[in-house]
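Taking it in order: structure first as structure tokens, then the write-up.
Removed: one protein chain of the complex. Kept in place: all other protein chains.
Moving on, here comes subunit A:
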Amino acid sequence: MAATLRDVTTYDLKLAAPLAAGFVLFFVTPLAILLALSFQTDPQGGHYGLTQYVNFLGDRFSLGVLGSTLWLGVKVTALTLLLGYPVAWLHQRSPGWARGLIMLLVLLPLLTSVVVRTFAWVVILGRQGIVNATLAWLGLIDTPLKLLYTDGGVVVALAQVQMPLMVLPIVTALGRIDPNFADASSVLGAGHWRTFRKVILPLSLPGIVAGCLLTYAAAITAFITQSLIGGGQMLFMPMYIYQQASTLQNWPFAAAISIVFLVSVLVVVSIFNALGRLSRGYANA
């Protein structure tokens, strides 16, 4: 009998064919072209070799740009997690109407474009911006502080711009935790802090990992925010690629640094994924 029943737990792979075809056509193919381009030794084409990669990897300055971009992602992710987790936690602990309000506040930034949000930060961080005006009014400073075009400015602006990407997965993860666990923990004598550290935090780790992954990827590739808040004296990978491809028309080098960037990001992503797997084991233990 059982053999004649259709297995409803698996789906026909053919259903995924349109998406797969689109994926191959619009993602895999360009990526292959990009890879081929990166092996050209000069913009005019003709010769192939590893020149572009040697140029990038043998150059202190280029490696510095890559390093500072990856490090920027770490700082932004850390700050977003630090500020985002309490928001998600508050959302979980609030009554129904407040939940809606918090969710609206979290989602609100997503409803305006990144350019608008970034320009708002230009206004906030400028010499006559809100921060400097407030500090001057309180008499704490005489001359305006330089906030725009600083590393700190970029990190803060990116953290705000990418905040929803961190909060939403954590909200979902926290929502899946059975509230009885926390009660059980406190019945067994654990305080709030211990309950949080030993029960809530480990169980929400999958959400944290997903949020960090999204925030990190979005932060290091945020061309607009990086260049508007960072200015011309800070160079990150997206601007470096744009400059080589667009201004200098040096497509092979631009392709090579794109590939190097992609591989570095993949490495970071696999680290996050490994952490994610670990955390699942931890949560189920």
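Here is the rule we use: a residue touches a chain if its C-beta (ideal position, glycine included) is under 8 Å from a C-beta of that chain, and two chains touch if they have at least 3 such contacts; residues count from 1.
Basically, contacts and distances are computed from a predicted model.
S.K.: Absent chain per UniProt: "ABC transporter substrate-binding protein", "ATP synthase epsilon chain", "Prokaryotic ubiquitin-like protein Pup" or "Amidohydrolase family protein"?
M.R.: "ABC transporter substrate-binding protein"
S.K.: Among A:38, A:162, A:204 or A:227, which one touches the chain that has been omitted from the display?
M.R.: Considering all chains, including the one not shown, the answer is A:227.
S.K.: Which residue from A:61, A:97, A:137 or A:193 sits in contact with the chain not drawn here?
M.R.: A:61
S.K.: Which residue from A:9, A:180 or A:247 sits in contact with the chain not drawn here?
M.R.: Reading the full complex, the residue touching the unseen chain is A:247.
S.K.: Could I get the residues of subunit A that touch the absent chain, sorted low to high?
M.R.: 61, 119, 122-123, 126-129, 146, 148-149, 227-228, 230-235, 239-240, 243, 246-250
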